[in-house]
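Worksheet: the structure to be examined is printed underneath.
One protein chain omitted, others in place.
Read from first to last, the chains carry the letters A and B; within each, the first residue is number 1.
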Amino acid sequence: MATSPPTEVTAMRNAYVDQFPDEARVIKAAFWSSFIALAIGGTLGLVQALHRTDVFRFIQSPDYYTVLTAHGVLLAITFTIFFLVGTFTWAVTTSLDRGVVDVRFTWAWYIMMVIGTVLVAIAIFSGFLESAPSVLGSELNADVLFTFYAPLEAHPIFYIGLVLFVVGSWLAGVDWFRTWLAWRSENPDERIPLPTFMVLTTTLFWYICTFGVALSILVFLLPWSLGITESVNPLLTRTLFWYFGHAVVYFWLMPAYMMWYIMLPKFSGGKLFSDPLARVVFVLFLLLSTPLGIHHQYLDPGIAEGYKFIAMTNTMFLLLPSLLTAFTVVASMEHGARQRGGEGYLGWLKALPWRNPIFTGMALAGLMFAAAGFSGMINAGMNINYLVHNTWWVVGHFHLTVGTAVALTFMAASYWFIPQLTGKELWNRSVALGQVLLWFIGMTFMSNAMHRSGLFGMPRRTAEPQYQGFDFEPAVGTVGEINMQVALGGVILTLSLALFLLNMIMTSIGDDSESIPDNTYAGTLSGAEDSPRILDNLKLWTAIAVVLVIIAYTLPLASIIDAGGLFGPGIEGVRLSTWVDPAVIESLGEVIR
Amino acid sequence: MSSKTEQREPEHVQTLGHEEYDPIGTAILIGIYFLILVLLWIFMYFVEFLGNGPTVVGMALTVVGLA
Partner (left out) sequence: MRISKGALLVVVALLVPFVVEFRTALSWFGIKLTILESLALAGVLVIGLLLWAVWPENGNGGTGTADSS
């Protein structure tokens, strides 16, 4: 490792915008697309929190589901993935030390994603109109929630928009691979730099998992909404959705993981504990992200228990890379703290740079993710899942994961990225620190109360969970208190969101600054030279991942199609039994059960 | 490793290499986390899950009974 003697003053600014001005423009555009989605989606979250808890209702309850769809799609798909493509483009160019092959191609996929988002948004927000205009022979609306499987049906524009968005993200992946291949032809014997390795493995499992949702939309939902096919097999579209629906949570989690691995150690004042361990973690995510979607369907009739058991086993295996991450990331933070003079068994915690909003935001996001690990284990267990399935518990869980581990990490990272991309200093570090702390406190109130509501059976996806002749019975306190916690949490989160956006806007309109730190990421204690070469064999891992998917999904899909028909029970479409003897499926099914 | 990972850290009081560094604090924190996980899991399974009646069936009966 080359280390230069410490210097106090940089001769020339060397931020990302100075190194890659063209790429910086695309990344900045992607980040702003992400922030706009965050602003709209987050505000709608407050509307829901106040409506559900009956604190303040100003929309009609049927419109609640339009709000819910917009909140889910804008935050879970648009906010996260726009931020991801920006971060990944930064990671590839920074770690390979070269620009993308052709920045026009980069702009092309970004614009494609924007067009897709706009179409989706038009379809969803038309749901608020008294009489929505009729386009393509049907009324514009898409109240299908983020989980857009049948029997809920959206306008074709919604599906077309989603397809454009996803294809745009595929092309982004092509862009990263092209850039890496170009780099490899110049550096044939070098190891893939860690950030690029993370980007490539994540992109590979994104290709594998989006295949399912593309199939679901292009073959079933889109023709159905256009009236080309008469019906669909709802269980099939559900299963194909969840084939994608759990891997997508790792897709938006991976940029947060990347930040924890390559930025958090740097801000702690140390180095990444182990490059090999980080590579193992990302390989495990490539292998295991997809063949476990059925764990979202533990209560679906029509899928045999044996298949659910396989999904549960894969899910439990996937705890491993997250626990490896907990160790590596905390050990890297401890390394930084000890280099900063921290001492004792736990006293080193005091030596961490808590005044720095980037560090504190990411550390608190990681802490919340540890709590989410617990509720995730409950969700993953086949029997104990019955306790919380489809209750508000699950909503509490994913507000800790995507709503905090991911969103708070992204916001904290923005405090570093936006100065890098604009060459302007962060407007106000104290406001930024207050913002990340407020997010933590707000989410504590909201998510904790949601978890507890789930335990006494309060349903999710419900505008008015207040029933006549029936009262929920919390173990402690009253439903009113718990609702107040949710409303209070929602208000604090919205305030925090407003402070974040204010800081981003004020930073962007501020003056150029010469004191932006260099564009670097964390070094490693144990580097790539210590990790086996086979870890970089992407073809091998992709092949194994595909085999695992085939093992986990062939039989469930075959039996779903066999029982319900490819296009629903009423239609004699292509039935699987024309290719495979049903007796074979039956006997294989018996083995699984 | 390239210049991309060079660090200038004015607040360093010492530099710890791979050999000198022993992440004992991490081990303690992870140990505490495991303990919390196990206790909460036991609580969820034995108190919340086994302690209540069958959730779905029980609720349905209550509603039907009142209707």
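One rule holds in what follows: a residue touches a chain if its C-beta (ideal position, glycine included) is under 8 Å from a C-beta of that chain, and two chains touch if they have at least 3 such contacts.
For clarity, every value in this text was computed on a predicted model and none was experimentally measured.
Considering the whole complex, the hidden chain is in touch with A.
For the chain missing from the display, the contacting residue among A:351, A:516 or A:557 is A:351, taking the whole complex into account. Considering the full assembly, A:437 is the residue among A:39, A:382, A:437 or A:479 that touches the omitted chain. In the complete assembly, the contact with the undisplayed chain comes from A:485, out of A:274, A:485 or A:542. In the complete complex, the hidden chain is touched by one of A:196, A:322, A:339 or A:360, namely A:360. The omitted chain makes contact with just one of the residues A:448, A:462, A:508 or A:526: A:448.
In the full complex, chain A touches the omitted chain through residues 340, 349-356, 360, 364, 433, 437, 440-441, 444-445, 448, 452, 475-477, 481, 485.
Going forward, only the chains that are shown with their structure count from here on.
In whole angstrom, the spacing between the mean C-alpha positions of chain A and chain B is 19. Touching chain A in their complex are the following residues of chain B: 1-18, 21, 23-26, 28-30, 33, 36-37, 40-41, 44-45, 48-49, 52, 55-56, 59, 62-63, 66-67. Considering their complex, residues 1-4, 6-8, 94-95, 97, 193, 266, 269-271, 273, 326-327, 330-331, 334-335, 337-341, 344-346, 348-349, 353, 370, 373-374, 377-378, 383-384, 386-387, 455, 457, 469-470, 518-527 of chain A touch chain B.
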